[in-house]
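One structure below.
What follows is an incomplete set of chains from the complex, kept in their original frame.
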Amino acid sequence: MTFHAKKLLTIVTEAVLEAPLVKVLQQLGAHGYTVSDARGGGSHGVQGGGWSFEGNIRVDVVCDAAVAEAIAAHCQQAYLPHYGLILYVSDVGVLRADKF
Amino acid sequence: MTLDPVVLFFLLGLFAALARSDLKLPPALYETLSVFLLLAIGLKGGVALAKTGSPQVLLQVLLVILLGTLLTLLAFAVLRWRLNRADAAATAAHYGSVSVVTFAVAASFLARQGIEAEPQLTLFLAVMEMPALVVGVLLARLGERQQLRWGQLAHEVFLGKSMVLLLGGLVIGWLAGPAGIGSLSPLYVDLFKPVLSLFLLEMGLLTAAKLGGLRRQGSFVVLFGLLVPLGFACIGLGSAYAMGLSAGGALLLATLCASSSYIAAPAAMRIAVPEANPALSLAASLGVTFPFNLLLGIPLYWMLTQWLYA
């Protein structure tokens, strides 16, 4: 059982961005993505998720380092100035390297 | 006249949240209730239109769209006095658009007194939601090089959830007529008002959450949220009178003008005008104007209507 090194990119941001973000991920070379609902707090205050458009989402993408950088760059330019968003990258090992 | 009990539910929600009770309604309930209200209002209007609709209604619809556009521009002009372009444009879109729940409370206000209104008011509700959003985005982008994504905007405006449910309900009600809708009335008619009471409980909780944000926005926002609905209600009343609507219809049109969006507009503006501060518009629309209309505005507009129609 060998695990192949990939990057896991996690984005936490406002729920309204789900549709545009998912579109962009694919354009920038991600082969898949996982979204789940979240709530939280940060510099833009508390996002309680009481309302459908007020909650946060958490988006996870397993991909190559280059794709991760491209997505991060896009988020920084397009979303960070106006939206509540955090983004972090970590190292993971995956089963089938060709899938990602 | 005593307070409509549905308004008491709003006050209960407001109290619970301000007192930091752990009372919370599940988000799925909120979404369900709003689907229900939109469908029920649409159906009722459609059935009524089937009975009494006249071609003149189309002209009225055009006038009402114009009215929504003008109110948005007016709100923008007032707001630019103190706010930057993006914030003013986004907030103006909220106030040019309408609140379905405020409309429902005004309709319940009329029903308690046995006063009828024209069925096309439902149509006005549906068509007044959208022009303001388009105008708001245009105002925000005016003079900018950045090209507008017209297609996406039009899509959001014409196929937004509330538009689809209201117009869909209208068409179903119109096609099925009173006889066809009869078997659906135990839900869409009999339960309308009690479901509205649950919805207002939730609105009380949500309003309280926005009151906190008010302090940060300052007194201009509060004043705006109190005075603009008054002014807009008068414009609405005048327009209703000029269009030859009945007193009931006039109250509803005045309420539509005075009410501000707190769902469609915030969602649309967040995407289309991201540089605007969403907390600002929502504090005004949900924290000030919504409770004002509910508690004082509607009875006040009715007094004005009676005076005008006397």
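Think of it as A and B in the order they're written, each chain with its own count starting at 1.
Everything that follows uses one rule, which is that a residue touches a chain if its C-beta (ideal position, glycine included) is under 8 Å from a C-beta of that chain, and two chains touch if they have at least 3 such contacts.
Quick caveat, the model's predicted, so the values are computed rather than measured.
*Asks:* Would you state the complete complex's composition as copy numbers of each displayed chain label?
*Replies:* So the complete complex, counted chain by chain, is A x3, B x3.
Keep this in mind: only the chains that are shown with their structure count from here on.
*Asks:* Go ahead and note the Å separation of the Cα centroids belonging to chain A and chain B.
*Replies:* Comparing mean C-alpha positions, chain B is 35 Å from chain A.
*Asks:* For chain A, which residues count as touching chain B in their complex?
*Replies:* Residues of chain A touching chain B: 14, 16, 20, 45, 48-53, 81-83.
*Asks:* Can you name the residues of chain B that touch chain A in the complex?
*Replies:* Where chain B meets chain A, its residues are 24, 27, 30-31, 205-206, 209, 263, 266-267, 270-271, 274-275, 279.
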